[in-house]
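Left out: one protein chain. Kept in place: all the others.
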Amino acid sequence: MIRVAVLGCGYWGKNILRVFDSLEGCELRMACDPRPETLARAYGRSDAFRTTGDVNEVFGASDIDAVAICTPVDSHYSLARDALLAGKHVFVEKPMTHSLESAQDLAAVAEQTNLVLMVDHTFVYSGAVRKIRSIIETGDIGRLHYFDSVRINLGLFQPDVNVLWDLAAHDVSILLHLVDFEPQWVSAVGATHYGNFENQAYVTIGFEQSFLSHIHVNWLAPVKLRSTVIGGSRRMIVYNDLEPSESVRVYERGVTFNNDPENRAHALVDYRLGDMFAPHVEKTEPLARGASSFRNAIVQGTPTDSDGEAGVRVIRILEAAQRSMQSEGRRLHLEEFH
Amino acid sequence: MIRVAVLGCGYWGKNILRVFDSLEGCELRMACDPRPETLARAYGRSDAFRTTGDVNEVFGASDIDAVAICTPVDSHYSLARDALLAGKHVFVEKPMTHSLESAQDLAAVAEQTNLVLMVDHTFVYSGAVRKIRSIIETGDIGRLHYFDSVRINLGLFQPDVNVLWDLAAHDVSILLHLVDFEPQWVSAVGATHYGNFENQAYVTIGFEQSFLSHIHVNWLAPVKLRSTVIGGSRRMIVYNDLEPSESVRVYERGVTFNNDPENRAHALVDYRLGDMFAPHVEKTEPLARGASSFRNAIVQGTPTDSDGEAGVRVIRILEAAQRSMQSEGRRLHLEEFH
Amino acid sequence: MIRVAVLGCGYWGKNILRVFDSLEGCELRMACDPRPETLARAYGRSDAFRTTGDVNEVFGASDIDAVAICTPVDSHYSLARDALLAGKHVFVEKPMTHSLESAQDLAAVAEQTNLVLMVDHTFVYSGAVRKIRSIIETGDIGRLHYFDSVRINLGLFQPDVNVLWDLAAHDVSILLHLVDFEPQWVSAVGATHYGNFENQAYVTIGFEQSFLSHIHVNWLAPVKLRSTVIGGSRRMIVYNDLEPSESVRVYERGVTFNNDPENRAHALVDYRLGDMFAPHVEKTEPLARGASSFRNAIVQGTPTDSDGEAGVRVIRILEAAQRSMQSEGRRLHLEEFH
Partner (left out) sequence: MIRVAVLGCGYWGKNILRVFDSLEGCELRMACDPRPETLARAYGRSDAFRTTGDVNEVFGASDIDAVAICTPVDSHYSLARDALLAGKHVFVEKPMTHSLESAQDLAAVAEQTNLVLMVDHTFVYSGAVRKIRSIIETGDIGRLHYFDSVRINLGLFQPDVNVLWDLAAHDVSILLHLVDFEPQWVSAVGATHYGNFENQAYVTIGFEQSFLSHIHVNWLAPVKLRSTVIGGSRRMIVYNDLEPSESVRVYERGVTFNNDPENRAHALVDYRLGDMFAPHVEKTEPLARGASSFRNAIVQGTPTDSDGEAGVRVIRILEAAQRSMQSEGRRLHLEEFH
């Protein structure tokens, strides 16, 4: 039985409380939040676990094996580090930390302490993304051409991070989970229409083999979109996370290109327009599947799809994007970020 | 009565033939195409005008006042120039030419010859774009924040230009028609998955007052999208060109930002979620409205919304984007392009 | 403080528990269900109220002022009646009862005992239906022509009632809430592809002034639709309950009819194609608004929008539809059902 404490009981913390409370093999023992009224309203079954406003009480508790951290981004690093050093396994909200350096240090501490460090890259545990990964693995999609993601809405402004660290963290984690190519460079541009942090950003990530990826995130859009297109030479996938029943659509469409140098007319290209297929997608709550994965990593030592290393890879892209955004969108090579 | 000749009778040329044939105050006199079978099949009422495979016959014809040019992009400049020098008014397919230098020369020739030069920026004449322009002009939209356009489909590969000169020409002409700000810089990135020209591109255009615009064009997408979001401080507009009946939607949504330095919490931002309004949009065929505008410019001297200068402004952006694409997406300042 | 007991803690009962638990001016005191494990899992805050498997314990409890009944339909009548006779106010799940006779008796008992009887016609308390009601009340919609509702999905088969009593109960309650005309006749047809109860049904309800209404309900549809069109002479409304942000759309469309007997050509009819308007719709949970209304009826005596009489009117239609379905879809006049 893994005994769990949750740090941070706000919007997402409530979900974490609920999921660990109902997860087999886990027991929710403590909830911690500095705001008493947040703590009081966090979760109906508040009688089932003890509460505190002091994180040190959690770290010092001998009956806590693991902590789930859902606090503001800037506190992730120190809380996760302290938890690991106190001998607790760590499940930390995305983004793992707010800088590459701290992410790398955290992953190192986890390795030294031999404890499980897992980042809550929720979408990686969704039925849709797992289905897409399995389709790509079959090779049916052919040569991968591009990944284009749009995640926009009239969204909650985060108080401590810009839209990149908040929303693009999702797309980058999905992208890195789906493709096995190495990213090579990043460029980004953003705009700060309100406040001190970018509310809107475009990130381009270049990979080997001219695989191109692009992410549009925006807190100031009138409509909500969460849509990703993955182009391949044989098939193309559209993943619409807001579609209730057919979120993944696989199109047998593309072009057949006759690379005949003597003929530069339209006839070079033939279009294939075939069937569309929307595979059934498992509805299991991604967070619940992620939490199970965390438990299994602790109990059985099975690897998760979002360990410390995966967290570092995401943060490397975000940090490069952040720096590019601050230097006129200059293309930054990832080999400089290590 | 304006007597018109059409050069180039392919896909779009057929529409040009039809529109000028039925336009009041115009008379379709000649059609010219080097491919005899194309010429033969171009338009049902072929008895109504004479045909030729030789452009010089058109330029030398004393009963032709104006020519409409719908030939491959690379021939626009020399054909349009020759036509102007032969004393004909010119209606030329977008993009006006394939380089800034040639575009500027063409505009200059038109001015010297005192003839009408008009670019077929079709969307500028659509009911939707005109409605959006009128909404922006009222000021109800507030401060303009961004313009984000997506124009993708499994599209016809052009034999002589990349996706930028083919598709982004539309979005750039719409953008420049809608906003009165001066564009300041351009950066672009593309990928060539097939053939010799980019099939996919992302263009970012920075304006004064941190108004940011971004265009995604793609010939390799499984689904067709033609969607533009225009974000403003008081209202936001979504323009979906594929929506048959409500292509323009105006959202009374946004945030109210309390820029209080002592409070960096969520409370800084209040969301306004108001009504949505889809104004009725005139269905008149944009090409027909454009052709009327061309006729009026000739007959009455009224200015068009896509004269030579407008053409130059679009080409300046496309050329900068092209060069940025060839230099790692570097941000290029438009003052260098003059 | 109204002290509430909930009878039936299944799927919908959980929502009732949550809503009454968090409703100001109410206190959740008891939950009752014959299935111990259902009772145990019903609601997180189970420490806050006592539980029982015996309804008589609820009826006999002196600290209970009101009961909310979410049990199978066939038990509604006797439980609600017993509750009223035990001096408790009653909030009963739709449909109020399973026959007109029992519905009328229940309404009579409520009146005799001077207690509040309210049916949970949830949609009547939704922001969307209330907005539509307010639009109709302004008269802007003109003469009402028709109401057409489709409520289909691959739905939960109810064990004790057919699709009419389960799903059409919603549409009938919405319809009767929206229009002030008197219904005159009902006809219905259904099919039983599985089991003993109709899985699919079409109900037509005729009103005064040739206002026609039609309802399609189906448990065997591959896609989920909840869509209602209300046609008027000046405006038409489309209500799509599944649309997250613009569930109510008002169209300024219609025809202008020139009833000139000498001219029977198309020209008789002119089409008006105007703007579309999607008013902002309050997102308050309908069940919570309904529960507030119940509380206010008890405390302040304010009328609810779904009292016993409203329940009887809905049941009258359902019973007529049921009988029509059993007699070859014969049109049954409602004056026979009293």
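As written, the chain order gives the labels A, B and C, with residue 1 at the start of each chain.
The rule is short, and it goes like this: contacts are C-beta pairs under 8 Å (C-beta built on N, C-alpha and C of every residue); 3 or more make two chains touch, one makes a residue touch a chain.
Quantities reported herein were computed from a predicted structural model and do not represent experimental measurements.
Set against the missing chain, the residues C:A40, C:L154 or C:V299 yield one that touches it, C:L154.
Among C:I2, C:C70, C:A128 or C:M236, the one in contact with the hidden chain is C:M236. Where subunit C meets the omitted chain, the residues involved are 143, 145-146, 148, 150, 152, 154, 156-157, 159-160, 187, 189, 191-195, 200, 202, 204, 206, 210, 212, 214, 216, 218, 220-223, 229, 231, 233, 236-238, 251, 253-255, 257, 259, 264-266, 268-269, 271, 273, 328-331.
Residues 245-246, 252, 273-280 of subunit A touch the missing chain (whole complex, contact as defined above).
One chain is missing from the display, and on subunit B it is touched by residues 43-45, 47, 223-224, 244-245.
Following the convention adopted for this analysis, only the chains that are shown with their structure count from here on.
Taking each chain's centre as the mean of its CA atoms, C is the chain most distant from subunit B. Averaging Cα coordinates per chain places subunit A and subunit C 42 Å apart.
For subunit C, the set of residues that touch two or more other chains comprises 245.
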